[in-house]
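One protein chain omitted, others in place.
On to chain A.
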Amino acid sequence: MKPKLRVENVYKIFGDNPEQALEGLKEGKSKIEIFEATGQTVGVQDVSFDVGEGEIFVVMGLSGSGKSTLVRTLNGLIAPTYGKILIDDDDVASCSADRLRKVRREKITMVFQHFALFPHKTVADNVAYGLKIKGEGAAERRKKALAALEQVGLAAYADSFPSELSGGMQQRVGLARGLATDPQILLMDEPFGALDPLIRREMQEELLHLQKKLKKTIIFITHDLNEALLLGDKIAIMKDGEFVQVGTAQEIVDNPADEYVAAFVADIDRGRVFDAAHVAERPITVELGEKGAAEKALELMEEHNRNALYVVDKDRIAGLVTYQELAVAAREEGRTDLSEVMVTEVPTVERETPLNELYGAASAGYPIAVADKRGRLAGVIEAQAVFSQLSGDENDETAVPAEDAEARQSASEGDRP
């Protein structure tokens, strides 16, 4: 699929002699060395990425990493020194001022860190700003502004002034203003950075909720890795003006590209990043009605060194048998009907369940069943696997990476009809 936004080798060098700085970069000099030698400041260096339609692309970096500069090149607020920025077929970096204005009016809007609401306009007029600029009539503007405010739950405040609202509410207005013109791309420059933590969390969830409906292409800038991991379909870690690593949340946490990323990732709540599918293994099962099922189950458990096993009934999860109980029942008492000894109330989770919601189930000691949408057994999670993934200990014997990957693949195959 053609990406909605394509960024090719973008550089931004502040100063009057960018060629010099570019040469320095080619020689592999650092930002500071270049500044000392030439007086040119490298804002962004050689950044390329694609963002697909409906994707949230998060750029994460500390202050001074060039992330705000980068996002401003995307809508031409800052013209890149070199490189291309393609939105559909328009190159924002080189198109005419008229064309750029048209792109801004129709395709791309922005939400700002400090809200940047116009203090002399009412909330509704703020939201309708982009529409007014496009030349829409007053009645139409009002209607669309109210609809946008409705989405963020602030329709009742349409006629208030921004100064009468709290920070969180102001940023909702900022978001509504960004959405009112129905753009395809939304740039968000640390939109929740100025909010307190509780409100920030609330806004993040609301954004994800809205995004499910709206399916905008979002470029989201943040300095908070937790926020990046929560929101991003794809995440780029930025340092000194360049991308250090680009990948999904799990890729970045699992395989940090260098020590810089690793240092960030160290403090992350891994339970929120990884989901059940990530630690699930291919299930070892026995069929409920099968002949000699009890003996087969015992053998399987011995072979794989497990203390419990799932019993399925034509793909459906029927229950769980433990080695101890089954051994007593089958080998000593001669009862071989699995349905008599199996536990039917088993811990079941979905593949997307984050690990931090598995603690309760894992502490029971039984393997956890991962069910797909139709209730079929897609995988099994050993309790130790949950905890070893959380601790980030890759060499733990229960979670050998290769096996892990295979389990993930089998889990995703399980979804196919």
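The rule is simple: a residue touches a chain if its C-beta (ideal position, glycine included) is under 8 Å from a C-beta of that chain, and two chains touch if they have at least 3 such contacts; residues count from 1.
The definition used in the following text is that contacts and distances are computed from a predicted model.
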item: The complex's invisible chain, by UniProt name, from "ATP synthase subunit a", "Cytochrome C oxidase assembly protein", "Secreted protein" or "Proline/glycine betaine ABC transporter permease"; value: "Proline/glycine betaine ABC transporter permease"
item: Residue, one of A:Q20, A:S94 or A:T122, that touches the chain absent here; value: A:T122
item: Which of A:K29, A:R142 or A:R306 contacts the chain that the document leaves out; value: A:R142
item: Residue of A:K29, A:K132, A:R201 or A:H223 touching the missing chain in the full complex; value: A:K132
item: Options A:R101, A:R282 or A:R335, residue touching the unrepresented chain; value: A:R101
item: Contact with the hidden chain (one of A:T181, A:Q204, A:Q245 or A:T322); value: A:T181
item: On chain A, residues whose C-beta touches the chain left out of the figure; value: 75, 77, 101-105, 109-110, 112, 114, 116-120, 122, 124, 129-130, 132-134, 142, 158-159, 161, 177, 181, 187
